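As structure tokens, the structure follows; a few thoughts come after it.
With one protein chain withheld, the remaining protein chains of the complex are depicted in position.
The chains carry the letters A and B, assigned in the order they are written, with residues numbered from 1 in each.
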Amino acid sequence: MASQVTAGPAVEDGGAPGISAKYEAVIGLEVHAQLLTESKMFCGCRADYAQMPPNTNVCPVCMGLPGALPVMNRKAVEYTILTALALNCTIPEESKFDRKNYFYPDLPKGYQISQYDMPLSLNGHLSFELEGRRVRAGITRVHLEEDTGTLQHAGSVLHTAASSAIDYNRCGVPLMEIVGEPDLRSAEEAREYLVRLRQILTYLGVNDGNLETGSMRCDANVSLRPPGDSQLGVKVEIKNMNSFRAVHRAIQYEIARQAGLLDMGEKPLQETRGWVETESRTVSQRTKEYAADYRYFPEPDLPPLQISRQLVEEITSQMPELPEQKAARLVTQFGLSSYEAGVLTATRASADTFEAVVAGGLPPQAASRWLLGDVAKLETEHRTRLAESGLGVAGLVRLGNLVEKGSINGTTAKALLEELFLSGGDLDDLVQSRGLSMVSDAAELRRMAEEVIAANPKSVADFQGGKEAALQSLVGGVMKLTRGRADARAVTQLLRELLSAE
Amino acid sequence: MTAAVAGTGNWSITRLAQALEKKELSSEELTGAALDSIDTWEPALHAYLSQMREHALDSARASDRARLADEKVSLLSGIPIALKDVLCLENQPVTAGSRLLEGFTSPYTATAVARLKAAGMVFVGKTNCDEFAMGSSTENSGYGPTGNPWDPACSPGGSSGGSAATVAARSVPCSLGTDTGGSIRQPASLCGVVGFKPTYGRVSRYGLIAFASSLDQIGPFTRRVEDAALLYREMAGADPMDSTTLSDPVEDPVPQLSAGVAGLRLGVPREYMGSALSPGVRAAVEAAIALYQEQGAIIEEVSLPSTDLGLSTYYVIAPAECSSNLARFDGVRYGNRLPSELAPLTEMYLETRRKGFGPEVKRRIMLGTYVLSHGYYDAYYRKAQQVRSLIANEFSTVFSKVDALIAPTSPSVAFPLGAKSDALSMYMCDVLTVPVNLAGLPGISIPCGFEDGLPVGLQVIGPRLADAMVLRVAHAYEEASGWKDEAPKLPHTLTTGEAL
Partner (left out) sequence: MSREVEGTGAAGTGVDLGHSSREEGAGEGELSLAQVAEVATLARLGLERGELEQLQKELSVILSHISAIAAVNTESVAEMARVGETANSWREDVTTPSLPVELVLANAPARQGDHFLVGAIQE
């Protein structure tokens, strides 16, 4: 399904897609994801290099010293296959690594070990709901390669920097490349594809899904063509998109830019453009002095891979429930709305929390209400997950159940929630010591109601004279006496009984 | 030199080890004598790129202390050995014969070297070689050529010329070389020593500065086949740092060395005895074949029809891999950066690699880059890989009929330095050795006579993993012939000093 676009100036967030039916956008995403292994792809240095001082996570292999040789990380291969299976790919029985040859200071060997014509997986797809329709985006392949080092340019801009400093800590971190087919038709579809893809990767536990830090990276190929045309237009590759918002805006901008060119009878150039966040536009990345010819050939230092069907079965058996299946199950099993299920399953952690809370004994509806409401607010506000907060999953279950049983009221519960979330403590002690539990002793409540009736003869008379509203002020009086620790409905009921008996 | 050391120059490792064990000789004496002999020969040979006198003597004394303390030590403990300068040893320079790596120090040790170190061997120095092991004469070294001890005006062969020459000169009992297309066997042949290239994947390549990854293999130079077997046994076996090492258990070649050749079927490939052989080489090899027959071997003429395609195939695959393997020498992390520290990157790449690499290395990088480039891959690289299969298959077929092959190692004996001025005639030196690398087979060269006073080498080739068989067949000839005691004389110009 295609949404039509139109030419226009730079696009603001949420800018409405145009109404022109002149062009159809054709978008494919290439996503790189660092794998959450312990060690690097081909050596024993750490895969988690964050926070490490420069060049302290480096060995002869990953810094490409003369004589060093790669040895592949089995876990990285398995993670890639796991991901490929989750994306409905087929896993060929044979695979191999190849060398992709090019010179750049962040690439120590002068080649990147990657996969060329025999990747670990092929021909998958990712499908998702967007605005009530189902989008099915093909996945060309998921393959495995190694990450490069990082460069810091003096003066921060590459082209004018007099020098660049290199840190090889990241070099050799396992990097999975997920190449998507050009099946996406709008910036919204592209963003949603990326959101769903990240959700799957994080569910699988193979990647942390962080576009800002670059542990997950996205490039987009964008072209326009007349609607219904089967030929692809001139393809422009967009880089430097470091957030979902950037992906959305950059693609919107690029569609508009290309449409503008086509409207003027010009053809977009086949080129690579970078998204400049601060200027809200894409700019042409300087054409290289040299055209590239990567001279791929089979990596002679690494024997080929034979992926037995048994290994594929083993990996399949480790497949966790994926977000879409999980959401569907929450609807059928717990009677949640699909909206609630969707939000609760946004991350594996939040879905796990929900299931833990329910398993702990809080009714699903209440669990959903708490988690999507007050707990979510606190988690966002304080950047702390429930499980790591002072309250914990068990605390929420107890607190929620006190409300369910009518032992405390909602207002009290909210106050307690925040306090426990931030500072911890024992729920029962707090309720006890502060006298927060509801006045549920019928005799005491009756004594208080009689006291209020005795003190408010006018309201009593008004009520008995037919003024229903007068009852509310009596209820208020009782609530005040209990300092809010009574169930207002029960108090109303009690007062009616007492007044009608009089 | 102490009296104990005099005359040990021709001793086998086993005999030296016995003398060390009985304390008739100390490793310090043996090592000292080796270092002195190296110094004596060096002006004529230039076999070394760096010497490790203090390091060697320290290791020797450590070995002596271990023996004196009656610690259980390896047979190889205290034996001096030289390393081709493509092998990394922690905290020692390694240049691969290239100016680009002048001053580079390796922070780690090659697995094969580490295994010999663990056995207590004494490293005396790093030997000269063709730059990045590319060549057949050692003339491509960025630091000048090595001479042949039999005639210093001649090449010792290459690329492991320094390692072959220093063993031929009797300075050290053994050395390590590497063989990508004949770089152990051909210099062994030209220097009249034993040079053994094991089955590909038997000895770890970790820490060997790669020339062509799918062809490179480390192996020993010795004066005796038995010594080669001892070193091979020590180095061979799977290495977790090299995924191409084989997991098959290593067969100990030593117990079967003396099993002889009676009843063995030995093939002589017709294509290896062609018209390109010099008369002296042909005569020596034919005599060797006759001697095998006398020993009871069944000699059969066999055919390896694709032999003449070996060089063409090799000169696609080896340069292709080298063009990629040498991309890391870009002046960014190590090596001589030119023209200046902070020259613009592209200029720095171009200058560093232009000045750092010699002509042969540049030629092969160019050739390799070309055959891998867009539009030429299928016609050259893919095609060469297929022909490589054909060559390997032919060997397999032949080895279903014979136990081993015997052939000349090199079509001719040592040639004068500077004699082979064009690349192609130099490449022809490897015509009888490259097929073995392409098929990943074990091969050895052993002395089998002389032509005009220069040594001739006999090549024994076996099926994959039949390293023990190759050593056994070679040993049978060595025992039956008398060549092992032939030693070159120190040139008159150098005899003013004390000689062994």
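Just so we're on the same page, contacts are C-beta pairs under 8 Å (C-beta built on N, C-alpha and C of every residue); 3 or more make two chains touch, one makes a residue touch a chain.
Treat the numbers as computed from the prediction; the structure is a model and nothing was measured.
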Touching the absent chain when the full complex is considered, from B:Leu246, B:Met273, B:Ile289 or B:Val460: B:Leu246
Absent-chain contact - pick from B:Tyr48, B:Tyr272, B:Phe357 or B:Phe415: B:Phe357
Hidden partner chain, touching residue among B:Leu87, B:Leu176 or B:Val332: B:Val332
Among A:Lys239, A:Arg369, A:Lys414 or A:Arg496, residue touching the chain not depicted: A:Lys239
Residues belonging to chain B that touch the chain removed from view: 103-105, 107-108, 199-201, 214, 240, 243-244, 246-247, 306, 308-309, 311-313, 315-316, 323, 327, 330-337, 340-351, 353-354, 357, 362-363, 365-367, 369-370, 373-380, 382-390, 392, 422-424, 427, 438-440, 464
For chain A, residues in touch with the removed chain: 30, 32, 37-39, 43-46, 53-60, 63, 71-77, 96, 100, 102-107, 112, 114, 116-117, 143, 145-148, 151-153, 158-159, 161-168, 175, 177, 179, 217, 219, 237, 239, 271-272, 285-298, 300, 302-306
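The rule we apply is simple: only the chains that are shown with their structure count from here on.
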Whole-Å gap separating chain A and chain B, where each centre is the average of the chain's CA atoms: 57
Of all residues in chain A, those that touch chain B in their complex: 60, 63-72, 99, 101, 103, 105, 108-111, 162-164, 166, 289, 293, 295-297, 300-303
Chain B - residues contacting chain A, complex: 86-88, 94, 96, 101, 104, 106-108, 110, 205-210, 212-214, 240-244, 320-321, 323-324, 326-330, 332-334, 342, 345-346, 349, 369, 372-374, 377, 381
